[in-house]
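Removed from the display is one protein chain of the complex; every other protein chain stays in position.
Moving on to subunit A:
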Amino acid sequence: MQTYKIFESKHHQWLVFGRDPEKPNKIIDTNQYMVVTKNNALLMDPGGIELFSVMLAAIVKHVPIEKITHLFASHQDPDIISSLGLWDQALPDATLHSPWLWEGFIRHFGMDNIEYSPIPDEGYPLRIDDANLTFIPAHYLHSSGNFNVYDEEAKILMSGDIGAAIEGADAPLYVENFDEHCQKMTMFHQRWMPSNRAKNDWVERVSKLEIDMMCPQHGRIFKGDDVKRFLDWFYKLEVGTALANKT
């Protein structure tokens, strides 16, 4: 499992874990993000069961595990949070922030110790030590209860499945040629995102934020002008096309 530091200030840092060369071939590659503050850490979309050992090992390279006091699951999918039952044994005093809509479903992954903090549809702010984060609604993109994480100081948006691309574990960390990268994103967004209305609502909301980096859960990170390019591209993209293709 590779680890990259993508932001650092005197208050906190952002780490991304991914590009695991030992990942089994048939499971989708994922990016896990962690915000580390003075005394705590927030682990976002911690991943599937298959990844747990390598994630746990990668984390203790940087912080002691008891420092992880917060988990975030953008939605209910197995590649996002099926490792919960194992984290539940590793972090008995942590809080999981996740959509209220999915609580009864996510608990099926096994959760006896971790506390579930249901995020209401409108989201909420989360202050961890001196880091101010906000859970931003991204419903129907692709899950019907879905959130992103925005960091105002770092100007980072952890965008979950939005901006995802399916490519190999050896892909570069950052988007280098936006136009070429679009080809890797088109099918993913058209097939997994069901609603043009929800998509455009999200683009309008997120366009108001200052974003230097947009960090999806699969594929590469968008930096600088590529963030704006992505928002424009996504706004124009027709999604939910699987039914239309059959007519």
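Criterion: contacts are C-beta pairs under 8 Å (C-beta built on N, C-alpha and C of every residue); 3 or more make two chains touch, one makes a residue touch a chain; residues count from 1.
Assume contacts and distances are computed from a predicted model.
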{"item": "Choices \"Fumarate reductase/succinate dehydrogenase flavoprotein subunit\", \"1,2-phenylacetyl-CoA epoxidase subunit A\", \"Chemotaxis protein\" or \"Thiamine pyrophosphate-dependent enzyme\" - which one is the UniProt name of the chain not shown", "value": "\"Chemotaxis protein\""}
{"item": "Omitted-chain contact residue, chosen from A:Ala90, A:Ala169, A:Cys182 or A:Leu237", "value": "A:Ala90"}
{"item": "Contact with the hidden chain (one of A:Glu8, A:Glu66, A:Asp130 or A:Asp232)", "value": "A:Glu66"}
{"item": "Residue ranges of subunit A at the interface with the undisplayed chain", "value": "52-54, 56-57, 59-66, 85-86, 89-92, 110"}
